[in-house]
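Excluded from the complex is one protein chain; the other protein chains are retained at their positions.
Per-chain numbering from 1; labels A and B assigned in written order.
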Amino acid sequence: MDFFIQLFTNPIGFYNQHELLIAQIGINSILAISIFVTFYSGQLTLANAGFMAIGAYTTVIMSLYLPTPLPLNMLVGALLAGVVGFLVGLPVLRLRGVFLAIATIGFVEALRLGVILNVPITGEGQGLKNPSADPLGGIVPILASLPVLAYLVWRLTQTRLGQAWSAIREDELAASSNGINVPLYKMIAFVIGAVLAGYAGALETHINFFVDPTEYGIGRTIQILTFAVVGGTTNVLGPIVGAVFLTSLPEIVRGFAAYRDVVNGIILILVIIFRPQGIVGRGGLAFIRPRWWTRWRAPERPASAH
Amino acid sequence: MHAVDGVSLEIEQGAIFGLIGPNGAGKTTLVNLVTGYIRSQAGGIRLVSSGGTIELAQRPPHAIAGLGIARTFQTLRLYRNLTAMENVLIGMHTRRHDDTLQQLIPFTPLRHDEDKRLDEARELLQRVGLDPDRDGDRRASTLSYGDQRRLEVARALALHPKLLILDEPAAGMNPAEKDRVRALIQQLNGDGLTVLLIDHDMRLVMGVCQRIAVLNFGRKIADGSPATVSEDPAVITAYLGSQAQKSAAHVPGSEAIDIVGEKAPLAATEPAMPLLEVKDLAVAYGAIQAVRGVSFGVARGEIVALIGANGAGKSTILNTLSGLLRPHAGVARFADLDLSTAAPDRIVRQGLVQVPEGREILARLTVRENLELGAWARRDGRAAHREIEGLMEQFPILGQRRDLPAGQLSGGEQQILAIARGLLARPKLLLLDEPSLGLAPQMVDTVFEVIQRIHGEGVTILLVEQNALRALEIADRAYVVETGRILLSGTGAALRRNPEVQKAYLGG
Partner (left out) sequence: MAQQVVNAIFIGSIYALFAVGYTLVFGVLDVLNLAHSAVFMLGAVITYSLVALHGMPFLPAAVIAVFVCGLLGLLIEFVALRPLRRRNAPPISALISTIGLALIFVAIVEQATPGTLFGWLWHDGANSVSFPSGTVPNPTYHVGGLTIEGTKLGILITSVVLMLVLGYVVRFTQVGRALRAVAENRRAAALLGINVDRIFASTLFVSSALGGLAGLLFGLAISDISPYIGRDQVELKGLAVIVLGGMGSIPGAVLGGYLLGLIEVLAFVRFGSNVEAGVAFAALFLVLIVRPQGLFGARLRERL
């Protein structure tokens, strides 16, 4: 309760006290958006933690060895994640359903255990110290990026591209009969998801002094998945709400902080059984999507000229 | 297995071309070949237009759609959770220039295109008979069945196709709805659209097409104007079974009818003490009402047939009786068992056994294992074993292949296996769903002989058949099902003579 009282009565104090939490909420929200993009196109891919790792390591390694400015390093990290996403997507996106999920899990673990732990430049098991970390400054790009990315992805779902994703999610066969190039649009979603995850990984290194390889395992991907499932994936608000809710839950209910995974597990099961569309879904918090966001009720002119 | 074998068709621009044939003849496979969902092993498919000739074979489906070939699906494939408008808007995909990046720029009202698209989508909905104001914002899955069919046509039209392929657009519709489909097809054709129409319903196809090709067992058996095709003896045999000509000669007054006629008065009325009693049964899949208030009965010792077009709701009735679907209204009792609540395994143990459509044998288990599972519901292991041996002697095609995976049997052999497997559960009432589906004529004869033999051994039978003539021949009584309702009932012989039935289901 104190959490909310402080939030509403003393927002500045709240901000100062919970800066790290807010930063983490921001990063988790971006990660949730990244998994949302692939979900929205009907694919259960669980590679996000791997792309995060690529973004994070690239940024830190560049900071360590190159004189390039930090924003550039982060950008390169995100783009490199996208490039790897494209290369991984080529073979993997032919799989579907549970096989796709397993293959992407395999990618995450093969990357972490096979590459990161074996290449000296990544510090192997020890991880890397990040000299340029700035926990207080790092929160700024996070809070600035989140609304921009959320807006862009939301707009994206309204475009021709987004409609194609919807069609593929609903029925791949029908989508191709409407002339939608299914493999291409799946790949676009996968790469965008990879870039966003890589970017979130890069942002995260900025608030941590340390890059720890154990952070980028399958547990992290499952956490991201939980945000999306609990929040709902009918529109981009869902995963963000899920990330905000689940990240701040241990802070809100202090007594259960130790049992946060028990609570998360119960929430996950309850949602998937009783509310498969998530918190923000048709009939749920969907009402916070105002009416004017859908546009075809708007034109008040005779539709049938003929 | 050749699903489609050496078929040549030529569809002229501006024509309505009909493709007909019995279930399993390869019609949908052909459509899937043309639209790129299946790669052909040999042969070519060419689209000829003013710009030149384009080879379609080996192109992916979306590229073929991009060339202007639109299709609908036999089993509805709408974007169920999207609105009707969204469905149509997605249909415009290939015509819409890629404005993704423009759309990302905030506060730029680049809505001119969007308004045009919305107007066009509304127009398309109206064109197929949907009301954009009422239906536009509804999710596709909440529309009625007929409206969903129409929406699928609207979505296909959104492509501005050169060729529109309609795969059974009227399946499961009643005559009035079918007439609307027919009017729609004619209207579209009038606007200059080339149409390839695939349907079961002879009336629809004959009435609307300028030219018709008939497929059977993956081969083209006839091609020509509706008049020539309907008189082609090969077509009549394919559609009505090998006995068609013989039966066709049996006009009222001939001996065969009289023999049935003797039985007729006894069974023509509903049984007083039915073994199976169905009253006002109603079943729905989501928003689609598949069965709307059906009542009938089956008495001990009868063969009762349910006939009707594809999608009329016959299989839904059987699956409800077997406990796989739950009715939302009505009564179904079998002996003392309430079928609307009993679990499927309990229903089988009480003696109501279904041999399902498409046979559904367990392809990876051997023939013998399939039979042994047929006796699952019984507790007398040894007697069941003897019975299995007996059946394998009785049906040597099963006995000789006892250790082969059942998936390697031919269609007819699988049907015999499925029936034998059903018998092992000791049925009091055997439900047979389309036992002749996709079988060669002589195999159909064998299957019907088997059915009559089983009936002779005292098993009551409820038969669902698309081959209406054959079904009516052996049935004591029959019901005609149409769009989830019972339209007519009577003795098999009486229905066979009924001109309405002949016209609708016997191709007469």
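Everything below uses one rule, namely that a contact is a pair of C-beta atoms (placed from the backbone, for glycine too) under 8 Å apart; a residue touches a chain by one contact, two chains touch by 3 or more.
Since the model is a prediction, treat every value here as computed from it, not as a measurement.
In the complete assembly, the contact with the undisplayed chain comes from A:I102, out of A:I5, A:I102, A:L143 or A:L184.
Here one chain is not drawn; of B:E55, B:E231, B:E360 or B:E449, the residue touching it is B:E360.
Remark: the residues of subunit B touching the chain excluded from display are 322-324, 343-345, 347-349, 353-354, 356, 360-365, 369, 372-374, 376-377, 421, 425.
The chain not shown here touches subunit A at positions 44, 91-92, 95-99, 101-103, 105-107, 109-110, 112-115, 117-118, 124-125, 218-219, 222, 225-226, 229, 258-262, 264-269, 272-273, 276.
Criterion: only the chains that are shown with their structure count from here on.
Subunit A and subunit B have centres, each the mean of its CA atoms, that are 45 Å apart.
Contact residues of subunit A toward subunit B in the complex are 151-152, 155-156, 158-161, 163-164, 166-167, 170-171, 173-182, 294-297, 299, 303-306. Remark: subunit B residues 35-37, 60-63, 65-66, 70-71, 73, 77-82, 85-86, 89-91, 93-94, 96, 98-100, 103-104, 106, 111, 114-115, 118-119, 121-123, 126, 132, 136-137, 155-156, 158-159 touch subunit A in the complex.
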